[in-house]
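Here is chain A:
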Amino acid sequence: GSSDSSSSSSSASSAGSAAGSSSAGGDTSGSGGSSGSNAPAARGEITIGLLATLTGTTASDGQGAQRGAELAIKELNAAGGVAGYTFKLRAEDTKNESNDVVTAGVQNLLSDDSVKAVVTGYASTTNFEINNFARAGMVYILGGGTAQTAEIVGKDPAKYPTIWSVTPSYAQYGTGPVDLADQWAAAGTWKPRNKSAYIVTSDNAYSKGISTDLKAYFGKKGWSVVGEQTVPFGAVSDWGTVLADIRSKNPDYVVNTDYQVSNEITFLQQFLQNPTKSLMFLQYGPNQPAWLDEAKASGNGVLYNNLAGVIASDKNPETVTLQKAYQAAYGTSAVDPQAVITYQAVKIYADALKKVGDADKKTEIGQAIGASTTKAAGGTIVFDQQTHLAKAGDDFVPLQSFQIQDAKPVLIAPEKYAGGSFVLPPWFQ
Partner candidate 1 sequence: MDAFAAILLSGLVLGSLYGLMASGLSLMWSTLGVFNFGHGVLLALGAYFAWTFTEQLDLPVALAAVLAVVVLAVVGVVYEIALVRPFIRRENGAMLVMVATLAVTALVQSVIQLLWGPQLRRVPQFTSASVSLSGATVSGNQLVALVAAPVLVGALFLVLKRSPIGIAVRALEQNRDHARLVGIRPAAVYVFVVVIACVLAAFAGVLLAGIQFMTPTMGDDPLLRAFVVLAFGGTASLGGTLAGAYLIGLLEAATTYFFGLSWSPVLLFLAMIVVLLLRPEGLIRQRTA
Partner candidate 2 sequence: MTAMLSVEGLHAGYGRSSVLRGIDLHLDEGEAIGLLGPNGHGKTTLLRCVSGLHRPTAGDIRFQGASLLPLSPRAVLRRGVVQVPQGSRLFPRMTVADCLRLGGAANPDRSARRPLLDEVFGLFPKLQQRSAQLAGTLSGGERQMLSIGIGLMAGPRVLILDEPTLGLAPKVKHELADAIRQLRGRLEALVLVDGDMDLVLRATDRFYVVESGQVVQTGDSVAGADSARMMSLFLGDV
Partner candidate 3 sequence: MGGVAAPPADRDTEAPLLSVRGVSKTFGKLAAVRDVSFDVRSGEVFGLAGPNGAGKSTLFNVLTGVPFGPDPGGHVLLRGQDVVGRPGWSITRAGLVRTFQTEAVFDDLSVLQNVRVCASPSALGRRGRVAEDRVREALETVGLTDGDAPAKQLSLVDRKRLMIATAIVSRPSVLLLDEPAAGLEPQDQDQLIDLLRTINAAGVTIILVEHVLRVLRTLCGRMIVLDAGAVIAGGAPEQVLADPAVVQAYLGPGGAA
C-alpha cells in the first residue's frame, strides 16, 4: 500500500496540495523521481543534501541533524512545497569526519543533479568542504566550526556567495561567562574573593579557541587566571590531579571548556566530592539532554551557555512551534541543537528559493540567503557579509546563559528572554 500512497502523494504535492506529508514522514532516502514524469523538470521534487555523522563516535549528533532537516522538509512538503518544488533529503554519512569520507560524500551530492542545496550541522573538523561547494556553486548552509568558516570565507567573501553559516561566531563564548560574573559581582548577588579564575581545556580546536579567548578577556576585565590545565581530547575518566590543582588554587571561578558530555559530568561529580567556593561554568555539555538526565540535582548551580539550539523561552514563539513539531515527530520536545541548525538551514534555503523561484539559480539563491532575515527558534538570523556567519547578539542569535536550578535549566540571560535569575550554587552554603 505504501507505494500507492507515495505516488499519489507526489502527484498531489506537485498540484500544491498538503496531502504530500504522508510520504515525507520517515523516508529520508526517498524513492523520488516518479513525480518528474508529469511535471516540468524545474518544478518537480528536488533534493536537499545533508552531511552528517550518522555512524561512528558522534552518531547521535548526526542523527539530530538528520531529524532537523527531515522535519523541515516534511513541513515544507506538507505546506505544498515551495515555488512548485517539493523536497526530499539525501543524507551522506561522514562517519568520523575523515577527509576522504567527506570528500566522497561531497562528491556524491555534487554529482547528484537533483541536489540543489546542502545543509549540515558539521561535516569535517576543518570545514574544507566549503571550498568544494563554493567551486561547484552549490548552496551550502552549515553550523559548526565557525572559526574555520570565517577563516576560509573571510579571505575572499565574494568567492563564497553560496556558503552561509546559521551559527554565529563563537567569540561570545569567550566573553559571555566573564561579563555575567562581573554583573553578579556588581549587583552583589555574588562576592568574589580575589577575582581569580581557573580554566580547564580539552585538546581540540573548539575548546582551545574558547579558552584562549576567555583567558584574554578575563585579563582584560581585571581577573587573574590562577591556573590552566589541558586534558587530552577524548574520554577523561579521572580528574583527580586537575581538581587537586584547582583546590590548591581555590579560585572564584572555574571554567571547563571540555564540551564532551560525559567528561563534564565526571568533572562535576568529582569536583562536588570536595568543592571549593567557586562558580562552576561548563561549556556546552549541559545543553545535551543526556547531561541533565545524568546530573539531575547534582547539577544544581552549574552555569553554561549556548549559541546554538532553540531559545529556551516561551517568549520566542518560534521555539514553541518547533518544540511542538519536534514532539509530534520524535516524541520529545528536547530539540537537539544539531536539529535546530539543519532545521533552520532548510527553512532559510526554502525562503530564498521562494524569492528566486528557480532552484538552479544557485548563486542568486545564495545571495538571497545572505540578504535574508529569518526569525527562527534560535533567534533572528542575519548574516554578516564579511564572514558569512550569522550575526551574534541579543537581537540576532543571542548567547543564552543558563543555570541549573532544581535539576532544571533556567535561562538567566539575556534579559529579553530570561525565565529566572542567578542564585548562589548549593556548595557555597
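One rule holds in what follows: a residue touches a chain if its C-beta (ideal position, glycine included) is under 8 Å from a C-beta of that chain, and two chains touch if they have at least 3 such contacts; residues count from 1.
For anyone wondering why these and not others, all candidates are chains of the complex that A comes from, given by their letters.
What you see is a predicted model; the values in this text were computed from it and never measured.
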Candidate from this complex that touches chain A, chosen among 1, 2 or 3: 1
Chain A - residues contacting candidate 1, complex: 55-57, 59-60, 62-63, 203, 229-232, 234-238, 240-245, 247-248, 261-263, 265-266, 269-270, 273-274, 288, 290, 294
